[in-house]
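Written below as structure tokens is the structure these notes are about.
Up next is subunit A:
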Amino acid sequence: MVEDSYDHTKRKDQRTGTYKPKNIPVDDVMNEVIRTFSDAERIERKGKSAEVVVGKFTVSETLAIFKKRGYDHFVALTCIDLIEEDQFEMVYHLFSYGAKVHVYLKTRIDREGPSIDSVIEVFRPAITYEREIKEMFGVDFPGNPRLTQFILEDWEGPPPMLKDFDSIQYVQDHFGIKVRNPKTLPPKWKKAGDA
Partner candidate 1 sequence: MMDDFRATEIIFGPQHPGIHGNFGTRLELEGDLVHRARMVPGYLHRAFEKLMEQRTWMQNVAIVPRICVPDPDVNEQAYAMAIEDIMGIEVPRRADYIRTIILELSRIASHLMSLGGLGGAIGLYTMPMWVNGERDYILDLMEQLTGARVYHIFIWPGGVRWDIPDNWPRKVNKVLDHIETMLPHYYSLFFESKVTDARLKGLAPFDSRWAVEHGVTGPNLRATGFEMDVRRFDPYAAYEDIDFDVVTRREGDGLARALVRWNEVRQSIRIIRQALEDIPGGEHRAKTPPPLAFMVPPGDSYARVESSKGEYGYYVVSKGGKYPYRVHVRGPSFTHGIDVLEQLLPGNEISDVALITGTLEVCPPDIDR
Partner candidate 2 sequence: MTFSTTSWVMIFLTPILAFILGHLFLGISRKFTARIHRRVGPPVMQQFIDVMKLFGKRESTTHSWVQDMGALFAVIGVIASILFIPIGGEAVLSFQGDLIVLAYLLVIAPLGMALGTGATGNPNSAIGVSRGLMLMMAYELPFAMVLVAVMLYYDTASLGDIVAAQKGAFNWAILALPLSAIAADLSLQAMLGEKPFDQPVAPSEIASGPMVEFGGKYLGMLMVWHAMSIVVEAGLFVDLFLGGGVIFPGDSVLGLIGNIIVWAILALMMWLISVSINTVFGRFKMGQSLKFYWGVPTLLALLSLSYVVISNLGVI
């Protein structure tokens, strides 16, 4: 069980020992992942990076494999609103201090009622990323105890980072500001089904 935050009586020790980076080539790990999960698919990238697409339900386990093999620096978690495909793409960025390779672990989830299991049991830093994504994209992360209000105080509108969130319209509606002839009109995105 992961605590949402620690009070000082339950605080964990921060002296857990010295970190030793592991140098395991990314190809070995990728092969293992692909062997383990049939739906995993490796995508070739140039440079010192690798990309793998996995299914929504195997993210945690895949991450655990990567972590065990030395890809234990959780860089970031990015959510991309693929509105035209009616999906969200979650990108888990991992890095190995030993092998010095950056791994993009991607998965897709439905845009309707978006939900994906939290990975904070594997990578604690994800707690804040998931919290932000919940607020900005409305994606739910079962297992994360801290999906509370983050930076949008008193926000009542839809998740603002969605591609179909019209910020100009929102400003006009909520703040009584008339935006006249904006210099550059941002690109308009429509849902897949819409005309």
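Please note the rule applied: a residue touches a chain if its C-beta (ideal position, glycine included) is under 8 Å from a C-beta of that chain, and two chains touch if they have at least 3 such contacts; residues count from 1.
For anyone wondering why these and not others, all candidates are chains of the complex that A comes from, given by their letters.
What you see is a predicted model, and the numbers here were worked out from it, not measured in a lab.
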**Fill in**
Touching subunit A in this complex, from the list 1 or 2, is candidate 1
**Message:** With touch defined as at the start, can you tell me which subunit A residues reach candidate 1 in the complex?
**Reply:** 5-9, 11-12, 14-19, 47-49, 72-76, 78, 80-81, 91, 93, 97, 100, 102, 104, 123-125, 127-129, 150-153, 160-161, 163, 167, 184, 186-187
